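Accompanying notes for the structure given below.
Note that one protein chain is taken out, while the other chains of the complex remain in position.
Naming follows writing order (A and B), and every chain is counted from residue 1.
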Amino acid sequence: MDFTANYDMFLTEEHQILRRTVREFAEKEVAPFIREWDRSGAAMEGPETRPHIRPILKRMGELGLLGICLPARLGGAGMDYLALAVVCEELERVDSFLRVVMSVHTGLNSLTLFQWGTEEQQRKYLVPQAKGEKIAGYCLTEPNSGTDAGAMLTTARRDGDSYILNGEKTWISLADIADHFLVFAKTDPSKGNRGISCFIVERTMPGVSSLPIHGKLGVRAGNTGSVILEEVRVPVANRLGEEGEGFKIAMTALDNGRYTVAAGATGLIQASLEASIRYAKERQTFGVPIAEHQLVKRMISHMVRKLDTSRLLVYRAGWMKNQGRRNTRETTLAKWHATVSSFEAADDAIQIHGAYGYSDEYPVERYLRNARGAIIYEGTRELQELLQADFALGYRENKPLRRELPAYDPDEWA
Amino acid sequence: MHIVVCMKQVPRDNSVKINADLTINADGIEQIMNLFDEYAVEEALQWNEKLGGKVTILSIGPEDWKEQIRRALAMGATDSLLLSDPAFTKLDTFGAARVAAAAIKKLGDVDLVLCGRNSTDDETGAFAPALARLLGWAQLTYVGKVVSLESGKIVAERHLEEVVETVEASLPAVATVVKGINEPRYPSLLRIRKVAKVEIPTWSAADLGLSAADLTPALNLVNRVPPPPRPKGEVIEGKDAAEKVARLVDKLMEAQVI
Partner (left out) sequence: MANEIWVFIERTAHGDMAGVSKELLGKARELADANGMKVGALILGAGVGDLANTAFSYGADTAYVVDDGTLAQYTTDGYVGAAAALAKKYQPALILTGASFQMRDFSAALAAELDTGVAADSTNVAIENGVVSAVRSSHGGNVINTLTFAPGRTAVVSVRKQSFPEPQASPGRSGAVVTEAMPSVPMRAKVVSVAPKQGAVNLSDAAIIVSGGRGLGSPENYYKLIPPLAEAVGGAYGASRAIVDAGWVPYEHQVGQTGKTVSPKLYMAVGISGAIQHLAGMRSSRTIVAINKDPDAPIFRVATYGVVGDANEIVPLLTEEIKKRTGK
């Protein structure tokens, strides 16, 4: 059956055409090769050598996926935030490394420039990113600072019309590929979160280098690495937002990044479910297809529940973004539920596939490995849990921001 | 140059069921643009880019079957036309050809009609030939390359089983294309937005001046069943690959197939 049907309260015919287009792209240009690409990232040393990444990014750019939910005047496709979710679902339905691109390039970086950037910054950086001519990354995490961003050690020292950046960022998706980075650094190391500022850094700036991380459990077809900043001189014009506003910027970026992660996880649940249905009808034990066995049926039905609930949570968050409403609570709930569900769904998919599911003969073991990371990155499961409680208990509320993510405007964006 | 592409919406896969009244039940199966028609759309767009003019997507189906038409518009088609009428629900291939012929005559200024070589559901491949005869136009089936297209004339390669036949025909003409004639583009995301609000003109049987007789199937469907199951096969066992191979060759020689 068509698991994407009957979402007409959120999605239009445009979204359906978009879904079909992205699905065709992923199935035709990625799916036939993904096992090899994933294997190629399993055992490697030295510099980044996954040659498939740049051509795929180029194709995604040509298609307009990288600027999907940005106005046409900024080089985007002029579609809405729900379209971003549809793209992420369909990409991660084939492999997580494709969705990770949308998360960092579009969600964490481009939408942040859209929300916080000056006209000049948008013209210089956002437009080429929306068109896919330049690839963008997001550098918040450090070796000793993840969830606790205030503990970061990277510094930005003011020197005339510039800042001088020093530090090491790690677990950066597309570290070896991206042209532009949003880098968070302390302009006032004496302060915690309030001492953080945000900068637009170009790879070509002297003192920027990167190296890949090897031996990842999942997303092996994608590039992840560290970005090293040594006496990097960044013009003041490249500071995003005001000095000390970096933490707020980082958190709003995560409202968009987590949204893409949640949508992608929904796609991964769907992939697990589809693979399971196919296999359960094919494989026979005790003279009947295993789909006839009740405990297999239970795993299938639980996947369906997780798929629909995740998708509904994602679309609610997307609908709120379209309206211009703050959606931190709704987005984090979607991210928590969808990522945890995607791991469980992939796990059940392996169970349904039996021993075959344990080898890369079938894609389900890759789904499981790929699903695991999203329970850690862009806010751990535990952080999301606390956040939901704090919202419910009234310990936390959304405070107004100096700049909000623009609501979707179908006429102005077209 | 005005090129019309006849486009059919079909189930994504053919795991269909048969209803008690012998109609096909494709419930729950995603509907897509017939694969061969995508190549026809792409071919029309490429020639339109060279020559200018119009590319009209023509489809027969219910009112809510507009998604695939919009998809073709988002690929770059300039115009569209949906032929929709409750009386069209039981059309057979030739009935569909009569409906399309009436519409193309009404459009008036058409130079070339492109279709996929067949639909992947009914698989008759008879729509385009019937259409060509009804219009009294030249017919070029199984085209694997359009060599040239100019005012009044088309030269195309027909890719047959063993030969490539180069044919020159006068326009207007009806041609069907095979897979591989080109690489169909993806819809442009910018155009998806633009075409979302385009009004798709819809013509009914009355608009086309068609009578009940025009829509009557030429053939009567008297039975429709799933294929009989194949006789149960046999797994060739053996202690190693060589033994399995030897036994397989025994079986094949016994059955006189090699």
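Definition applied: a contact is a pair of C-beta atoms (placed from the backbone, for glycine too) under 8 Å apart; a residue touches a chain by one contact, two chains touch by 3 or more.
Given the structure is predicted, the values throughout are model-derived calculations rather than measurements.
One of A:D8, A:E62 or A:E361 touches the chain omitted from the figure, and that residue is A:E361. One chain of the complex is left out; on chain A, the residues touching it are 28, 32-33, 279, 282-284, 356, 361.
Looking at chain B, the residues touching the absent chain are 11, 13-16, 18, 24, 35-36, 92-94, 97, 120-126, 128-130, 132-134, 136-142, 155, 158-170, 173, 179-180, 217-227, 230-231, 233-236, 241-242, 244-246, 248-249, 251-253, 255, 257-258.
In this section, only the chains that are shown with their structure count from here on.
Mean C-alpha positions place chain A and chain B at a centre distance of 39 Å. Within the complex formed with chain A, the chain B residues making contact are 28-30, 32, 66-67, 70-71, 74, 186-190, 192-194, 196. Chain A meets chain B in the complex at residues 1-2, 12-14, 16-18, 20-21, 24-25, 63-65, 68, 72, 77-79, 410, 413-414.
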